[in-house]
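A single protein chain has been omitted; all remaining protein chains appear in their positions.
Our next item is chain A:
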Amino acid sequence: MKLVTDTGIVFVREMRPVIRDPFSLIFSLGQPLVFLALFGPLLTGVPGMEQAAGGSVWQWFVPGILIMIGLFGTSMSGANLLWEMQTGAHERLLVTPLNRAALLVGRALKEIAPLVVQAAIIVVCVMPFGFRLYPLGALAGMLLLAVFGVGIGALSYALAIAAKNREWLFYGVQQTLLFPLLILSGMMLPLESGPGWLRALSNFNPLTYIVDAERALFAGDFSQPSVWQGALAAAVLAAVGLAVGIRSMRGSSG
């Protein structure tokens, strides 16, 4: 019970600045929108793209962009904790009787809110350009994105605690992991036309399954095996993220 109450307290505390300053959400959409507007049109000319996409390139590209927001934005969220570790706010919270797991879970759950809002904005933006919305699939896709975001957020907070006062370490690790994960997931370009070794590597990337699932869901197709595979990958990622994150939080000394 205390875990739930305390998670609520931490969640509300984290949500306040987001609600007070919703424009920060829109500003951080800049990067994905640039990818949509400038990279998306390039895809139509890529050989083999049409059959990979199975019709509209947008239908193929947009779900990948949603996972990209989840990866880029959420993996940065540890920076907030890093900052609170420097100012002393994190230390103050550690001395309160707040449940240690709640200190992490409350933060990780908050990641859902900006993610879902941003994803909704993106979807609304591309609808006039021929993006077809399957409401039930889209809803399931948002849920998948939320679970993914919790996992990435929790890992980002764990990284912040491990880095502790060494910002370079946090950003170094985060930036180094970002692009391999991005490219090897087939988020930007289809992997089907890539060399065998690259496809083999991508099989070890949980994001590959999550991206595939997100595409199937946003196409309204629940029957593909990628749906349960992606759901499983996201669930495992969230579970591992939370476990690692809670462990880090218990060992944190401010």
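In this section, contacts are C-beta pairs under 8 Å (C-beta built on N, C-alpha and C of every residue); 3 or more make two chains touch, one makes a residue touch a chain; residues count from 1.
The rule we apply is simple: contacts and distances are computed from a predicted model.
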item: Among "Cation antiporter subunit", "ABC-2 type transport system ATP-binding protein", "Carbohydrate ABC transporter membrane protein 2 (CUT1 family)" or "histidine kinase", the UniProt name of the subunit that does not appear here; value: "ABC-2 type transport system ATP-binding protein"
item: Residue in contact with the excluded chain [from A:3, A:94 or A:181]; value: A:94
item: Residue, one of A:17, A:41, A:130 or A:225, that touches the chain absent here; value: A:17
item: Residues of chain A (touch criterion as defined above) contacting the omitted chain; value: 6, 9, 12-13, 16-17, 20-21, 83-84, 86-89, 91-98, 253-254
